[in-house]
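For this depiction, one protein chain was excluded, whereas all remaining protein chains were kept in their positions.
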Amino acid sequence: MVFRKEDIIVSTIARILIPFIQLYALYVIMHGHYSPGGGFQGGVILGASMVLLLLTRGHDEAKYKIPENMVITLSSIGVLIYAGIGFLCILLLGNFLDYSKLAVLLHVDPAHARSLGILGVEIGVGFAVMAVMYSIFLDISTGGVLPEDEEPEEGTEA
Amino acid sequence: MILPFDIILQLFVIICAVAAITVKDLMSAVIILGAYSFFMCLMWAQMGAVDVAFTEASVSAGIGTILCIAAVMKTTRRTKD
Amino acid sequence: MKVLGFIVTVLTGALLIYGTLDMPNYGDPDSPASSHVSPRYITDTEIDTATPNIVTSVLADYRGYDTLGETTVIFTAGMSCILILRRRKKSYKV
Amino acid sequence: MIEQAPALIVIIPLLCAVLSPLVGRIGKNVGYVWVVLTLASSTIFAFITLKQVITHGVVHYRMGGWLPPWGIEYVIDHLNAMMLVLVSGAALLVALYSKRSVEQELPDKTVYFYTVFLLQVTGFLGIVITGDVFNLYVFLEVASLAGYALIAIGEKGAPLASFRYVVLGTVGACFYLLGVGYLYIVTGSLNMADLSNLLPALYGSKVVLVAFAFLLVGLALKMALFPLHVWLPDAYTKAPSTASALLAPLMTKVAIYVMLRIMFTVFKPYFSIEILPVTDIMLWVGIIAIFAGAIMALAQVDFKRMLCYIIVAEVGYMVGGVGVANAIAIKGTILHILNDVVMTLGLFAVAGILTYTMRQHDLSDFKAFFKKMPITMAAFVIVALAIIGVPPTCGFFSKWYLIQGAVMAGAWSYVVALLFSSLVNVILFFRIFEIGYEFHASHDAHGFDHEVSQVIQEAPLSMLIPTVIIAVLIIMIGLYNQPIIAGIIQHAVPKL
Partner (left out) sequence: MLEFIISKYNFWIYIILMMIGFYAMIAKTNLVKKIIGMNIFQTAIILFFVSTAYKSDATLPILLNSQGHGAGHHAAEQVIEVSQYINPLPHVLMLTAIVVMVATLGVALAIVIRVYRDYGTLNEDEIIKAIK
């Protein structure tokens, strides 16, 4: 198993590190316009921070902080933000993903509206990637059998 | 392009790739794959593809390796080739 | 299988190397790849999207539909993993 | 809203797929209703687009409002529009059909199953509609990933079959991507229309030749062309019946559509036919595929596996039809894509009913089916006759055009292969009809009665109705093949 008994050094360091990792991830998402980075990279880093939480605190605690249903909801919401912004452009009589039409809503010039549209899209990507990375790791590390259902699985363990 | 640096990186990448598919222990293979990804990411940074390098560093060398390790721990590290 | 695999690999590699003979040189600033479509991205990104990072503006705006596809790929992967692996308590105990 | 219809065809399934895990939490049957509604609206928009294409000609749709070589563009001509209606319509029928079978085979996974199902359809639609070679790759991967997952959750042995598909499918997709890369490095463009303008100047270049070869080999892997078909039989046999009913008709045909696109739109027809003798190779590969598929189908005792080899033979028909390379044969090929989707759908629907009632799918399970399920078997007979190619059904007409084209081109071996395969199909299906009739014989042969009840136990309505619709469609397409050809397919044939 990936999850071990709690170790005080590891868990303390993780507790100190996780907020900074998340802060950095947010910076990467938000600063994607001016420097390398963007929704995908930032999302992966956010997902990594959640994976770190899962690894150091074990599943029981991670389950309270990040419930399983919330992970799926978040991944849906991420793609929905992206597709929703695109769809909003259709409602504003533009083509799909034509962010310049958002200028009407945001009261800025079209180029600026596109810039903000890109930001919104990146946030959506970030959400989706974060949730999905965590979800894939959860599935693969537990073999899909989540702890509340877990029983000694000796048959398949080498 | 700095030619010596380039050649050293390419050499490392090829060595890592060969090692990853020949080593007889899956856990080692997966970790060597992580190193391979990291050298690859250096190569891309050196070619000016910083965004791609950043993504590769966080995705393949980070999450990808972790996923592989989790899968190998969940199954077995024994291999015949 | 090993010999067959080796032969297939060598043949494929030889075909690929044959293809490279006519390629523009490595690092050529005037190669078609760098002179047909991409100059517009470099010159117009600030005017069109007010975003200095050209990769971001191309990724999320000019080719934003690709990125929507990419996000869908990730979502598909997540759902696929859940579909393949996750088991409920009831079916597990049986 | 009409001009937005092309985007909505893809966006609606995508949005609804994303919403579906959330919607699925509401209640038990909500997921099913949701999928059916989604695909129904997508089909409606596909029909609107088809009508627009027929009345106004080619429809262009610019994603994000950017001009084509810079942004991504949808280009919908007659071939596209037909494929869109076909894919969304077939997916709708499968969705209608899926209810009981999914409840039986995957009781605790319905929500995620339907999510991945919708994503699969999104992938297919995205492949078919786009006019950009890289965008096509992205949606190809969406469709492939969803396909891997749908196959892996089948009966015992399915994960291994799915894993083989993952490896070969990834090789196929990577070869396609390499081909795109080789084209990109010499042209600098990714738009299909732009590429087809830029490429003629470069037809002698080695890079373009290699790119073309890799694109075709990659697609051949995806479409399970004969020597590269090894992943297909296991995967489709072991997949859940709904998944195989969705994947088997559509995956291979979508790949064939992409092949037509690459050969006749991205590259000009004279490149594929004259400069490189690709079509000659394809003709022979097609002929070998037909023979191999037909012979291997004869050797099977498992019904679904037999159908898989029939698919291999059908892919041979279409690839060979492209290989004949004259207008009539290509007309026949495009008509055969249409027919084959409907026919394969019918066959796998029957296989699904068989799995649902008997819990397995050997040929011997058909015992006494004419007594037990007369309507299903009537539909099955129609589908089988179409596969064989008996006149009033649609299968006859596409074969007719294929043979006519082959005779005009003098490709007699292809004619022989077609006739041979029809003959084999006769043997295959009449064997099943015979099994379906005999029910007292089993008592004598094995010494004990398989408790064959003589009561009529028809399949559940949700499975029966789509099957009957398919059978009706087969006859309708056969009867109205002339309007379909004159209205749609005639315009889809590339100018050779």
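Order of writing sets the chain letters: A, B, C and D. Residues in each chain are counted from 1.
As a working rule, contacts are C-beta pairs under 8 Å (C-beta built on N, C-alpha and C of every residue); 3 or more make two chains touch, one makes a residue touch a chain.
Keep in mind that this is a model prediction, so the values were computed, not measured.
Within the entire complex, contacts from the absent chain reach the displayed chains A, B, C, D.
Taking the complete complex into account, residues 1-2, 4-6, 8-10, 12-13, 16-17, 20-21, 23, 25-29, 31, 33-34, 37-39, 41-43, 45-47, 50, 52-55, 58-59, 63, 66-67, 69-70, 73-74, 76-78, 80-81, 84-85 of chain C touch the chain not shown. Chain D meets the missing chain through residues 134, 138, 141, 145, 148-149, 152, 156-157, 159-160, 162-163, 166-167, 170-171, 174, 177-178, 181, 184-185, 190. Although one chain is not displayed, its contacts with chain B can still be listed: residues 1, 10, 13-14, 17-18, 20-21, 26, 29-30, 33, 36-37, 40, 43-44, 47-52, 55-56, 59-60, 63-64, 67-68, 70-72, 74-76, 78-81.
The rule is simple: only the chains that are shown with their structure count from here on.
For this pair, chain A with chain D, the centres built from the Cα atoms lie 35 Å apart. Distance between chain centres (mean CA atoms), chain C to chain D: 25 Å. Between chain A and chain C the centroid-to-centroid distance comes to 21 Å (mean Cα coordinates, whole Å).
Of all residues in chain B, those touching 2 or more other chains are 51, listed in ascending order.
Each of residues 53, 55-56, 61, 64-65, 68, 70, 72, 75, 77, 81-82, 84, 86-88 in chain C touches at least two other chains. Chain contact summary for the complex, chain A toward chain B: residues 1-2, 36-38, 40-41, 44-45, 47-48, 51, 133, 136-137, 140-143, 158.
For chain A in complex with chain C, the residues that touch the partner chain are 32-36, 38-40, 72, 75-76, 78-79, 82-83, 86, 96-97, 99, 111-112, 114-115, 117-118, 121-122, 124-125, 128-129, 131-132, 135-136, 139-140, 143-146, 148-149, 151. On the side of chain D, the complex with chain A involves touching residues 4, 7-8, 11, 14-15, 18-19, 21-22, 25, 61-65.
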